Structures are given as structure tokens and as C-alpha cells.
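Here it is, the structure in full.
Here the complex is missing a single protein chain, while all its other protein chains stay put.
Here is chain A:
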Amino acid sequence: MTSYRTGPDATGLFGQFGGQYVAETLMPLIHDLAAEYEKAKTDPAFLEELAYFQRDYVGRPSPLYFAERLTEHCGGAKIYLKREELNHTGAHKINNCIGQILLARRMGKQRIIAETGAGMHGVATATVAARFGLQCVIYMGTTDIDRQQANVFRMKLLGAEVIPVTAGTGTLKDAMNEALRDWVTNVETTFYLIGTVAGPHPYPAMVRDFQAVIGKETREQLMEKEGRLPDSLVACIGGGSNAMGLFHPFLDDASVKIVGVEAAGHGIETGKHAASLNGGVPGVLHGNRTFLLQDEDGQIIDAHSISAGLDYPGIGPEHAWLHDIGRVEYTSITDHEALAAFHQCCRLEGIIPALESSHALAEAFKRAPTLPKDHLMVINLSGRGDKDMQTVMHHMQEQKESVV
């Protein structure tokens, strides 16, 4: 049997996607990083330290929760929620941050930089930098700063410097450009803690490995509860780290249907969306070859999504490959659909989900009613929605006004 879990190859490629498309200044460092990570991932001391922090600092394992009322409401598949929102800092982002900060320390780096969209990765990075006493600089687009004030304040409380990025539309892509510029300038001292399964090799594989704890736990937990594997998995995708983390341990289980959910924004047909697979074509950006939102001239088009964390015109290269070979189905959910699912989850389960995760919920709610009652579905509840209060309030206000 061919395995879907062996990628990338030595050059960082998943099929035709991935690679190391970066400026020469960064190449030696990226090779160092790849070598250091190769050593670390089989070093018992590193793995033990990682497990310790995952357990006692992050709070793992996160529960796999049977969402009884959502299941009743949908009237079909049995729905489980993987509760990544219960992690320290409120999302799956910390899984990766803990791994990378331990690596940064091994490499003797004193300064940590990161990009952030919704601010969850920024907060998680600032958190681990504080814990390990390292200097921390976070790049964040001005549009995102406006819609995620609370997270900006959190990062500052944790001792990070938050640098506003005005270029472009002031969202995640622009923050990533600026972080790359910082890295190229401070390459000797600085560790770039990328928050998703994108960027040059080894980041897509490394971030996936740190996030794969989600899928590994899910496997064990469902075995314990149901005595078998899930029938389907659903997760939202911006860059795609929470999805990759859940999916990867199941890729070779042919019976498991896997669904990734992109952000359709106002609708893919409007052009205002963030669905790189469903509305983009292959290209090269931020160190990797992947599907991108771009125009006829290869200029990158700004993404749109109500959720800042999905507002990115690319997607991790491993997802691009899984899409290409058809192992994972990639669908999309609009802002409206995500908001509706957000409200349902709040009312029915007493869980306020992140708007990002609400995209996965919305897709699951479409599918669950059509499936038999013994179908086991796992939704990755990748983050909590506390950060989204302003956005949701604003949207409810707008709706009220448009009704009047």
C-alpha cells in the first residue's frame, strides 16, 4: 500500500508542492533548522521535554467530547468535538509554539519573531517566549489589530512587542512579508516561529508534526470511547495547521473520510473569499509552491474572511498535494454560514467557538443530518471565540440595522 504519510521528500516537496523558495540570505539558516529538527525529532530528551510541556503547561490531552445536543439537533451522525480550544491560550496554536521554542532554545536563538492574523498564534508565541525568557516581536496587520484588540493587549501583557504592518491590506499575508524582512535582517540571532503548515521546508512538515498530537490523541480517545476509528473528520483551513494536525495520523486509514473547510467569505463567486484550493491556482509565495489567490499577472489577491485566522491567500503545501491527489475533500463555508454555526454551538453546547472553527462546525452541520446515526464524526474545535466578541457583536448590529 502506498502511504500518504511519508512526505515531504528530502527537498521539502509534497508532490509538486512545497519547496524552499526564499532569498539566499535565509537558505543556510533554513538548512540548519531542517538539520536541527531532524536530530531533535528522534532525540528522547527533546521528546520528553516536549511531552512534559504539552501535559503540564498546555494541558494536554485535550478532551474528545461527545456533543450530544448538536448530535440531536442535526439528527444524523454522532458528533464529537476535539476540544483544542481548552488548551492554554485558547487554541491549537500553542502545540506548535511549544515545539518550536524548544528547538529555538536548542539552536541558541535569543530572539523570536512571528506573524499573526487573528492574534492566536501571536499570543501563543508571546506566551512561550515569556515562559522561556526570550525576546519576542510579533508582526500583525493593522486591519487585524483593529478587529483583534484584546489579543493585541494580551501579547503586550506577555512582554511581546507588537509591530503594526500597514502594507497591503494589513492582514496575515502582509504580516508574514514583514516577518520575513525582519528575519532576513536579523538572521543570525533570530528564530522565525511560523504559525502554520506553510513557509519553506522544513516548516510545513515540522509544524504538522507538532500539531499531529491532535490526531494521535483523537485516535486513542475514540478507540477508548467507541472501540473504532472515526468515519469522518472535519476541520477548518487558513494555512491549515489544525487540520493537518488532525488529519495526518488518519491519512492511511482509507475508511476515514477527511474534509477540510476553507473560508468562502462573501461567496467564492464574489471574489471576496479566502478559499485558495477552491478559488485559486498553483503559484509560489512565502517560501512554498502551493495554491494561491492570484490574478492573471501572478499578483497576489487579498483574501477575505470574517475570521482573521483564515484570511490568507495561500494554503499549506501538504493540503495542496492532498487536494491534488484527492485524499482529502476541500469544501468552503461563507461568513454567514459560519456565523450561524457559531450561534448554534453557543446555544446548544455552551461552547463559544472561534469564528475559524465555526467554519468546520457549519460544514459538519450540513453533512451530519444526511449521515446514519452510527457514523462517527470528529470536528476539530480549534479555538475559542472570546477573541471574536467584537466581530460578532458588530455583525449582529449590522443585521439588525439591515432588517430595520
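The working rule: a residue touches a chain if its C-beta (ideal position, glycine included) is under 8 Å from a C-beta of that chain, and two chains touch if they have at least 3 such contacts; residues count from 1.
In the analysis below, contacts and distances are computed from a predicted model.
Participant: Going by UniProt, what is the name of the one chain that was not included in the view, given "Thiosulfate oxidation carrier protein SoxY", "ABC transporter ATP-binding protein", "SoxAX cytochrome complex subunit A" or "Tryptophan synthase alpha chain"?
Facilitator: Options "Thiosulfate oxidation carrier protein SoxY", "ABC transporter ATP-binding protein", "SoxAX cytochrome complex subunit A" or "Tryptophan synthase alpha chain" narrow down to "Tryptophan synthase alpha chain" for the missing chain.
Participant: Touching the hidden chain in the complete assembly: which of A:Ala40, A:Leu292 or A:Ala320 does that?
Facilitator: If we include the chain that is not displayed, A:Leu292 is the one touching it.
Participant: Thinking of the whole complex, not just what is shown, which of A:Gln54, A:Thr71, A:Asn87 or A:Asn177 touches the missing chain?
Facilitator: The one listed residue touching the chain not shown is A:Asn177.
Participant: For the full complex, which residue in A:Ala130, A:Ile163, A:Val284 or A:Ile352 touches the chain that was left out?
Facilitator: Within the whole complex, the residue contacting the unshown chain is A:Val284.
Participant: Tell me where the left-out chain touches chain A, residue by residue.
Facilitator: 11, 19-29, 167-168, 173, 177, 180-181, 184-188, 281-287, 292, 294, 296-300
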